[in-house]
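A single protein chain has been omitted; all remaining protein chains appear in their positions.
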Amino acid sequence: MVAPNNLVYDRPEGFTDTPTHYCPGCTHGVAHRLIAEVLEEMNIIPRTIGVAPVGCSVFAYNYFDTDFVEAPHGRAPAMATGIKRVLPDRIVFTYQGDGDLASIGMGEIVHAAARGENITVVFINNANYGMTGGQMAPTTLPGMKTTSSPNGRDVETQGYPIKMAEMLSTLDGVGYCVRRSLHDPKNIRLAKKAIRTAFETQARGLGFSMVELLSTCPTNWGMTPVNALKFVEEHMVPAFPLGDYKVAASVAQIKV
Amino acid sequence: MPKELWKGNEAIAEAAVRAGLQAYFGYPITPQTEILEYLSRRMPELGRAFVQAESELGAINMVYGAACTGARVMSTSSSPGVSLMMEGLSYIAGTEVPAVLVNVMRGGPGLGNIAPAQSDYNQAVHGGGHGDYPRIVLAPSSVQEAIDLMGLSFDLAEKYRMICMVILDGSIGQMMEPAEMPEMKPITERKFDWNTDGAINRERRILSSIYIDPPAEEVANFRLAKRWQEVQANEVRYKEYFLDDAEFVIVGFGTAGRVALSAVRAARAEGIKVGLLRPITVSPYPYEVIDQLAGRVSAFLVTEMNMGQMFDDVRLAVRGRVPVEFYGRTGGVVPFPDEILAEIHRIAAGQWSVDRDPRDSWQTRMASVIER
Partner (left out) sequence: MQKEILIAGFGGQGVLFAGQVLAYAAMDSGKIVTWIPSYGPEMRGGTANCTVVVADEEIGSPLVKNPPAVIALNLPSFDKYEDLVQPGGVLIVNQSMVDRTAKRTDITTIFVPGNEVAEETGDRRLLNMVMVGALLAAYPILSLDEAKAALKAHLPAKHQKLIPNNYAAMDKGYAHAKAQMEKVAA
């Protein structure tokens, strides 16, 4: 038994006891944990309602100890809008991948942001459709091989990656919009701080908030977890620069 | 309350408000836009939620989210917009949350036109979204009935945790009739044993349409089906006209039903013993009353503003015992009573389709009628 005074690492209260189904080395688990810690630290677990997407994180509702609903593919921001408009004093967040948010759900995310919906979006960018087996996503890097771009993404016929954080930051309804990465401890700490700021933005009614997280997909990328982290650092970060794309003046005053 | 002259679309909007509508999500589309416009003013003045969504997809998923909280929620649209909502409807059904959707139907398929039609009957009653799911579908034929059915739609949706659609055509949406509004229902606290409104002082809840384990999905589908049996047993509604001594019977819903009423009255004035059955719930369908009628009348005539969709349900109830004839107008054309009276004369003279799908015979008869 670990004595309470020696306990340095435990499951946050925001989590249930259910072990996650994610592949070894996948950073979904890290992103989940950061959210669970923030919910606990802000003491908002009972009044939070999560919206799960379609994709690898479709079962996210099993892991967070909050009320949860499960959206159709891409529609999480619309569902979150419906919930938040009826229950404005609850904390509502969506957790979405790149296929969900940046492809099929592009309309929903852009308009939720434009309306300044007081919701928080955690956006996992791992450059492919994980659940269906690694097809090309809107965020797949040029030249990157996937099961539906077997010769590498050819920008002539398959277009260019979409930079969601940059795009959404142009909208006036957005209070907080940043990109972080989960490839090393330092960046994970920065990611957590951003997630906290995003939830604080919502709690203060300061508008739409989104944290884009660069993530790994070792299984579909065909890499070891360590190499996948390196791939994020060496290839994803240059293509999707980390940074604060929109921090409203009111949000900048939040100290976390 | 005294009667006032209400436009169908606005009456639907106000009736929903008075039934306790807490949130409305919609997208402009003719011929139902007055509902959205009316609620864009009315809902905020009552401190209730109104969002003009980015699309019908957005709207129905906002409905889905709000429905999960237990709120009384509605969207309204017209045929092409409702097609776009089918994804959300299936999810709402699979998640077993209550929601109301009004379809003010227009001529189709495709972009079609904005004139009155009933061509989404099959989509509403028999299909639409994917998967096995039942849904309640109400079909008003007047402004007053639309008001009354709006109140009922929320009660039924909530009682059976099911989608309740209200289908009407553009003519009812656009017409004005004297009607009485119900009193405003107070908005009560929405506490159920299923809604996800935040796990405050209770165990957390999940609302989802996922049953990744096929046997679990099968159990869920049987649960929906069992609930549907209850709906079928308790919620069938229809209106009878001149059926007591009828020798043959017209079946029509909504506007086609009321147009037939004019024809039936004209025929009665000529001494022809024809009656009218107007289904008010088209899902659950009044199979039983048609079954009973089939045992004592000599023929049926189905009138619709489509190519013969409800026709199949009437035939299912009649089970070949007597002829079932069809007369419809489609593409946004509303029949005049004279056309149906001519059909009554034909049937009264014993001329009905033999050995052919009655819809084929109808198409042959229409060759001289339809404008080219």
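Order of writing sets the labels: A and B. Residues in every chain begin at 1.
We adopt the following convention: a contact is a pair of C-beta atoms (placed from the backbone, for glycine too) under 8 Å apart; a residue touches a chain by one contact, two chains touch by 3 or more.
No experiment lies behind these values; they were computed from the predicted model shown.
K.L.:
Among the chains present in the display, which ones are touched by the chain that isn't there?
P.N.:
B
K.L.:
Which is it among B:Q174, B:S298 or B:Q363 that touches the chain not included here?
P.N.:
Per the contact definition at the top, the residue touching the missing chain is B:Q174.
K.L.:
Hey, which of B:L89, B:L261 or B:V314 is the one touching the hidden chain?
P.N.:
B:L261
K.L.:
Out of B:G58, B:G81, B:G108 or B:P337, which is the one that touches the chain we can't see?
P.N.:
That would be B:P337, which touches the missing chain.
K.L.:
Spell out, residue by residue, where the missing chain touches chain B.
P.N.:
Per the touch rule, chain B residues meeting the hidden chain are 3, 5, 30-31, 113-114, 142, 170-171, 174-178, 255, 258-265, 334, 336-338.
The definition used in the following text is that only the chains that are shown with their structure count from here on.
K.L.:
Taking each chain's centre as its mean C-alpha position, how far apart are chain A and chain B in Å?
P.N.:
Whole-Å distance between the two chain centres: 41.
K.L.:
Across the complex, what residues on chain A touch chain B?
P.N.:
On the chain A side, the touching residues are 45-49, 51-52, 58, 61-62, 65-72, 75, 78-83, 85-87, 90, 107-108, 110-111, 115.
K.L.:
Could you list, by residue number, the parts of chain B that touch chain A in their complex?
P.N.:
So the residues of chain B in touch with chain A come to 22-23, 25, 49, 51, 53-55, 57-59, 61-69, 71, 73, 87-88, 91, 95, 196-201, 204-210.
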